[in-house]
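Structure first, then comments.
Only a single protein chain was left out; the remaining protein chains are all shown in position.
By letter and in written order, the chains are A and B; residue numbering begins at 1 in each of them.
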Amino acid sequence: MAERKFLSIFDRQETAITWRILRSSLVTTAGLVIIVGFLGLSFVLWLTNDSILPYNPTAITSNVLQAPSLTHLLGTDSLGRDVFSRVLAAAPIDARVPLAVLSVAIALGLVTGTIAGYFGGLVEEIVMRITDIFLAFPGIVLALAIAAALGPNINNSILALAPVWWPSYTRLVRGETLSIKTQQYVEASRAAGHKSRYIVVHHIIPNILPVILVYATLDFGNVIVVFSVLSFIGLGAQPPASEWGLMTVQQEQFLTSSPWIPLAPAIAILLVAVGFSLVGDGLRDALDPKVRSLFG
Amino acid sequence: MSQPLLDVRNLTVRYATKFREVKALDRVNFRVAKGEIVALVGESACGKSTLGLSIIGLLPSPPSFVDSGEIILSGTDLLKLRESEMGAIRGTSISMIFQEPMTSLDPVYRVGDQIAEAIEIREKRKPNKSIGPYERTDPDTKERTGVAERMLGSGLRRHRPPRAYSKEVAEALGRVQIADPLKTLEKYPHELSGGMAQRVMIAQALVQRPTLLIADEPTSALDVTTQAQVLKLMRQLRDDIDSSIIFITHDLAVAAQIADRVAVMYAGDIVELAEAKALFRRPQHPYSEGLIGSFPNQFKDEGQLKAIPGEVPNLRSQLVGCKFSSRCGYVFDRCKVERPELVEAGPVQSAACFLRYPQ
Partner (left out) sequence: MKEVLRVTNVVKHFPLGTGLGDRLRGKKGQSVHAVDGVTFSLYENETLGLVGESGSGKTTLGRAVLMLDRPTSGDVIFEGDSISKMKGERLRQIRKKMQIVFQNPNSSLDPRARVKDIILEPLRAFKEFDKRYQNEALLKVLKSVNIPEDSLMKFPHEFSGGQRQRIAIARALILNPRLIVLDEPTSALDSSIQAQILNLLRRLQSELNLSYLFITHNVGVVKYMADRIAVMYSGKVVELGKTRDLLQRPLHPYTIALISAVPQLDPEKKAEEVPLAGEIPSAVNPPKGCRFNPRCPHAEGICREEEPALRAVGPGRLSACHFAERFLDAPPQSSTTGKGDAS
């Protein structure tokens, strides 16, 4: 079976070039800083079980509606909880949900998309029509329906969002498969006597991965936003959990009086979504062979 | 040469990005007389296309930069002109046709309209409006270009050049031996075959009546039988309108068939410049000799082709001495340290090789 252990995206020299290209753009570097900070923070918080936060994010105190100060960097909310700690505590949740949803979407998309694209015919028709059915539903409506049916909590949100995301990946993968299928190196593989499964795993998927990577990175922000909307509506994270969407809606009434309370989580969403978007753009350039040839 | 039409002097073009720098052209000297066909021959990365694009000013900059040199057309240094002035020259004094006729023609316009547009440019000489709606200075124009169209561009409503030009267009199509000119004018580019499309490009060049036509591998994408026809057409073009032609090709035999003079290029240098007959009879540069020798023109039982060993050098590294030295069968010490200049190697030949230097 497969001898090839390293795909070109894991080759040292190739990753060095990718890194060089990403670093060369100020905007992309800014995005990288944001997402590395975000993911790193999430990881650390998850490891230490929130213990490194300055205050307990769920502890209700009587110190309500304090303006930002040196002791409370972003003040406190209507229940006396430290806003800064809450915003940070939300990071692992808002990291975990998109990661899970996108992993499912990519995995499903790769399997269904390559099968549809490579084998064509009736199989392709069936797969694509099912995909079409899912795509026909407005994403949020579908997610809401599933979340409502399953009961509102974070894990069910993942189950609600995955069906919304999966079809576009199938479409993407199928399109790429179709174009790669006609490349001569795939033909050469067929001429050498390889079976379809080998060709799909060894030639088609490695050549699709860069595109998927870019697409998913750009998509990360979208998942956060939709998940936040779910929480906003009350079908995602439930109080007293810290989640940016939830925090924004719960403290919405204070927008004019103590704006930092609802604004801080909203800006957090904005920042992370933009960060991923910038990196996704940068990655797209970094993986473009024409651009790569300019960098050595 | 008495008063050359085109005089390229010491042209150096660099291709530079943050991490890579390559000398695409290295102090190139080159002239074209009025009414002559000069072939630029060479393999990939030799700089022939770069030279052609530099002359017509279409080198994307960045990443290409002209480091030094002059390109003098009928007394004017083109490199010193502003873009608007250069734009006035393109399509009128200098024309260019490319390798892929299908991508050189706009797929959403009829072929006749595209040729007529070329005529329009010639007549009105309004270069900065070479795409998009024209100003209504000509009372013959049927269409009225309204504010909306001018703002949104010609995509909004197709601008059809005046009917007055149709006759000349049909004539031009006939001159390039297109079978049914009136019917062809109405066609879209995708309805034409490769050969026909290239002939349309030549027709477009014909109506522009340029003093200099640059043809970048115009026959490389064509079948051999179509190529033969197109080459004949191009010779005719030169005779009909007295254009000079710079014919860029990688195919030595095509150069032999069409050119009066040939410039052989290697890694950014012109290594030999000679009248065609002299070059093919007695090449004076080892590379020209190697190139001619490696051209398959013998039967299987007549021995082996003499291939030039090695590969074209990596232009990124700073090459010292003669760029061909690593592959040259006649190499000696001087070649590795000093760069040879073009010197006379015969009554109508010059070569950049120390072997030809006077002893």
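Quick note on the criterion: a residue touches a chain if its C-beta (ideal position, glycine included) is under 8 Å from a C-beta of that chain, and two chains touch if they have at least 3 such contacts.
All figures in this text were calculated on a predicted structure; none of them were measured in a lab.
K.L.:
Based on the whole complex, identify which of B:S61, B:S74, B:T103 or B:S294 touches the chain you can't see.
P.N.:
Spelled out, the listed residue whose C-beta touches the missing chain is B:S294.
K.L.:
Which residues does subunit A use to touch the chain missing from this display?
P.N.:
3-4, 6-9, 11, 14, 183-185, 187-195, 198, 202-203, 206-207, 289, 293
K.L.:
So which bits of subunit B touch the chain we can't see?
P.N.:
Output for subunit B: 43-44, 179, 193-196, 223-225, 227-229, 231-232, 250-254, 256-257, 259, 276-277, 280, 290-292, 294-300, 302, 304-309, 311-312.
Convention: only the chains that are shown with their structure count from here on.
K.L.:
List the centre-to-centre spacing of subunit A and subunit B in whole Å, with centres computed as mean CA coordinates.
P.N.:
Result: the chain centres lie 50 Å from each other.
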